[in-house]
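With one protein chain removed, the remaining protein chains of the complex are shown where they sit.
So, subunit A:
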């Protein structure tokens, strides 16, 4: 698919011949005087970065990747280790961690592509984009599920039969994955190709020129609504009611749980709100509703780029917030480390230890 479109060129000599024989007099008309270039008609090229800045961005991407993978894997191990006492929130958290890990796996590809362009080919372009998109949606939907579960557990004090609750949450998880995959189908239109005005291969939406605008608008509305607005509203409502309920109690434990909740919502807003705002402003200038200058367009490009990186950061923030801030998680982690040490020292006495925690409460980790 790459390199098929090239510009068609006409040189000065051809031009001169052309206009010697055409109705040149008519065309030149009143503009016989000096021609002043209108600065607004100069072509607009995208923002340029110094190579050092680009390398720095690449390194930052790798750092996010290196933070996200171990963080998420540790959380997954600790949850998996306590698999017998999983509350619905823990199950969602486990799936969230899996989604974030998969999402983080796509980061190195983008890191390399900031420096070299998309060098991994067509299939990888579709695959990496799909993995990223599926996990983008699933991750946010799982955050939403956790907020709903917190709400049900704290406000309504739902205590169904444990097995039935677990089965129900696994079904919810399954539907989230299915939904995430369905929402991500538009990304299969991504292709690795070389645009006419670029010397690098990009991994980007490849549509008919006639239908580009409709496609872009459609997929963006989907992204804003399902990937941001809906989860945000659900989270705000669920956590808002939960917090107002918790404020009534004097329990120190619950006040602490509230701190985690606030942190979660703020992190979500900080990481994704700027991105969605810049995409909305990009959609506005693309629609041609307002006139804009090259500088405006380039600053929107820059904003899109940096806010996108902020969104990537969300994949490594989740485990920190949901797990490391929660006291129970830290206790469980220490427990796990302690036990694996015991395993190393005397592997025979493994089964003699009995697990002391019973999580009849709302969640093992929050």
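Here is the rule we go by: a contact is a pair of C-beta atoms (placed from the backbone, for glycine too) under 8 Å apart; a residue touches a chain by one contact, two chains touch by 3 or more; residues count from 1.
In the analysis below, contacts and distances are computed from a predicted model.
Participant: Identify the UniProt protein name of the omitted chain, choosing among "Probable GTPase Rab7 protein", "Proteasome subunit beta", "Chemokine interleukin-8-like domain-containing protein" or "ATP-binding cassette sub-family G member 5".
Facilitator: Looking only at the record, the undisplayed chain corresponds to "Chemokine interleukin-8-like domain-containing protein".
Participant: Out of A:66, A:155 or A:179, point to the residue that touches the absent chain in the complete complex.
Facilitator: Spelled out, the listed residue whose C-beta touches the missing chain is A:66.
Participant: Just the residue numbers, please: which parts of subunit A touch the chain that's not shown?
Facilitator: 5, 7-12, 14-16, 18-19, 22, 27-29, 31, 35, 37-38, 40-49, 51-52, 54-56, 58-59, 62-63, 66, 70, 113-117, 191, 193, 195-200, 202, 204-207, 209-210, 212-213, 282, 292-294, 297, 301-302, 304-305, 308, 334, 337, 341
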